[in-house]
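The complex appears here minus one protein chain, its other protein chains still in place.
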Amino acid sequence: MKISLAIKNIRKNFNGIIALDDLSMEFKKGSIIGIIGPNGSGKTTLANILSGAITNDNGLFVFDECFEVKKINPDETAFYKISRTFQDVRLFNQMSVLDNVLTVISEKSIFDSIFSKHTDFHLKKVKKILEETDLWEKRNCLAANLSYGQKKLLEIARIMASDAKIIIFDEIFSGLFPEMIKKIANIIKSLKDEGKTVLVIEHNMKIITDLCNHVYVLDNGRLLAKGRPKKVLEEEKVLEAYLGK
Amino acid sequence: MSHGIAMVGGYVVFFATSVLGWNIFLSIFSGIFASGIIGYWAYVLVFLPLRKRKASSMTMMIASIGVLSIVQSIVAFLFTNKFQTMPNDLLIGKTHIAGGIITNTQILIIFAPFIVLLGMTLLYKKTSFGKIAESIADNENLAKIVGINTDEFIGYIFFIGSAISGLSGISSGFSSGIEPGMGSGLFIKGIIASIIGGIGNIRGGIVGSFLLSFIENIVAWKISGEWKDIISFIMLIAVLILRPTGIINEKK
Partner (left out) sequence: MEYFIYLTTTIFIYAILAISLNLVAGYTGLFSMTQASFFGIGAYASAILTTRYGLPFSYSILVGILITTLVSFLVGIISNNFKNDYYMLVTLAFNAIIFGLFVNWQSVTHGSLGIYGIQKPALLGHLFPESISFLILVFIFFLPIYLISYFMVKSPFGIALRAIREDEKVAQLFGYNIKNYKLSIFIIGAIMAGIAGSLFASQVSFISPPSFALSESIFILSMIILGGLSDLNGSLLGAIFLVILPEFLSFIGFSQEVAAQMRQALYGLALVFIILYCPKGILGKYEL
């Protein structure tokens, strides 16, 4: 089962505006897939639909080449092992860095959570992740008080703590300086090495070529091109979409 | 919050007529003015600083609850918690219309909203007031850039809103008497009406109010006065269960 998620003929309409039009894509296990396209091409809508925040009008989702569903509801996202970061960085602001990550690892079912404790196992795992993201020293800091780059790292730390198999990074690299970009790129690479399916929505073409195995180009909600990054970025129609005719 | 200020209007009129002995028109005018002023002060002291901090609507709501509690307790302190009626000699007199009798009080109650509506419409359409209000509602930052002092303007809106509310408190006071808690009673009814009609849209509020009053009065007529209040609550529950977004569902 190489394809952890395939979407077929996904359509999404917002009051007459077609945001996604007959989109079909395949996302392989253990790979990094880039999603690029000019502003308004539907990238974030795609992220929202994949993570269950919005519901598609038509189309199918196929998990692990065998399990089909028509849509993904918000309370099902975790079940399908999908997770994501947000363009506008959504953290648990008035909770500490430690608690932000601990939340993801904690026992989720109500009954168990009331009667259980945070064990050493949990705390060790949080420590490991925070050390990998250089946030351990800031572990008692409120998430709201972190720097922009640190906030993004915290979002990533949360993803690392979850057992998600399909991860969507929505413009995680925006506004970051080169060192941070390198750090995050390395984390994403190691996620891929663990066999996860990573989608990277990005504007930065260098990152896309360095990081991704495969790229999909969206334009006005439609699939414009797909394939290996270097090849796709040389295609005329892609250049046209970005630069105008 | 302005709803709660209604009672201030009623009380000022009461005070003015019974204690100060002013004539009716002066009293009503001072009642309206006093409500407006108190609303304006509340804005300057409480809501403006919160606005500047970009406080959430929930914070504003809690702040209004606090302000209302303070105002209510001051009124109760000054006038005792007892239920009072407006001095009787004020609006006595009935007029005969088409075979029915209508008291002067009822005339006030019916006409007051029309006068308010007329006044507001004129204000909106004929003066720049309306244009400014619309521009602020549309895009506040842009309005600021263009030079409109949005903070000051909203202060005026508070004044007007509270003053109108004061007028409704006065009308209500004439017809059913005054007590410090009347502000919250009206406030709650207002909330229920807007939830039934549909939260967040004006048409819903109007539909809700009409529907609510209509059904309440039928119940009061057919069953008994006591259960009038319960009916509104039962309607509320029904709406919340069956159609939580309210009867008129408009997307913002």
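Labels A and B are assigned to the chains in the order they are written; within every chain, residues are numbered from 1.
Here, a contact is a pair of C-beta atoms (placed from the backbone, for glycine too) under 8 Å apart; a residue touches a chain by one contact, two chains touch by 3 or more.
Model, not experiment: these values are computed from the prediction.
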item: Residue among A:A6, A:A53 or A:C141 that touches the chain left out of view; value: A:A53
item: Positions on chain B contacted by the hidden chain, ascending; value: 46, 49-50, 55-63, 65-74, 76-77, 80-81, 184, 188, 191-192, 195, 199, 226-227, 229-230, 233, 236-237, 240-241, 244
item: Residues belonging to chain A that touch the chain removed from view; value: 51-53, 74-75, 77-79, 83-84, 90-95, 99, 102-104, 106-110, 112-118, 158, 162
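Convention: only the chains that are shown with their structure count from here on.
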item: Separation of chain A from chain B, taking each centre as the mean of its C-alpha atoms, in whole Å; value: 49
